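Below is the structure I would like to discuss, written out as structure tokens.
One protein chain omitted, others in place.
Now for chain A:
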Amino acid sequence: MRYEAPGTIEEAATLLARESGIARVLAGGTDLLVQLRAGMIEPDLVVDVKRIPAMMDIVEENGGFRIGAGVSCARMGEHAALVAAWPGVVEGAELIGSTQVQGRATMTGNLCNCGPAADSVPGLVAAKAVATVVGPEGRREILVKDIPAGPGKSNLKKGEIVESIFLPKRPERSGDAYLRFIPRTEMDIAVVGVGVSLTLDADGTITEAGVGLGAVAPTVLDVEDAAKAIIGSKLDEAALEKLAAAASAACNPINDKRGTIEFRVDVAGVLAKRAAKIAYKRAGGK
């Protein structure tokens, strides 16, 4: 295995594109190091992106936030303006692992590992976040929801790296929230995770919404029917029931030791309602 720590993303992309063997990107390393130790992968090349300055910052841009791919989840939680604008995205990122893991783990790494239960991804999907990808053919933008292809598989091409994730400018009266179900209180993998983001008009009617569902399908889902179920409502009981039904209907989960199919389908609806209520309140709704 070779270790490289280039200073620019173009160099990093070139290194990855030229490698004929197995290549991996190293950001926080909290998944990669475990895979290395377990012998699950034996890469020929590891490219550490933490020496690339553009990937190590949270930058306010056109009223939104650009979060570099090397930024740890702990740093996101310490960024007051980001937390104020996108509390749901940050609370998802801050649920990943322990304090020790938080200090290294990155949201982009969580996304690019393409785990169906990735805690930071449903909030990004609900937020309609956009990733900037750099590869041999230059720069492109892709919706976060379009990056995962299946468990452990991404739609990124050889040599492509996510440089940053962009959270757009928030209209007034916007809020978001992320909730997950785990059998313990901390340090576990989501059985179901739900991110909800919404915007209200002056009288509290929802004008825009996004719902991301994790751990209930091969990839994190963008559930448009669930968003439609609450747009135009003031999140009354009938709208909440429609939201829950749409979230449950979108599920295509597996049975495993953490939860059965039936349980996951049911809990997806319950958590969607609860997350929507929190997001509504954070948006200033009553």
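Here, a residue touches a chain if its C-beta (ideal position, glycine included) is under 8 Å from a C-beta of that chain, and two chains touch if they have at least 3 such contacts; residues count from 1.
Assume contacts and distances are computed from a predicted model.
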Just go with whichever of "Carbon-monoxide dehydrogenase small subunit", "M67 family peptidase", "Protein-L-isoaspartate O-methyltransferase" or "AraC-like DNA-binding protein" UniProt uses as the name of the absent chain. "Carbon-monoxide dehydrogenase small subunit"
Touch with the missing chain holds, among A:Ala17, A:Ala54, A:Val101 or A:Val270, for A:Val101
Where the unshown chain meets chain A, residue by residue: 1-3, 5, 26, 28-30, 33-34, 36-38, 46, 48, 50, 72, 74, 97-101, 103-104, 186-187
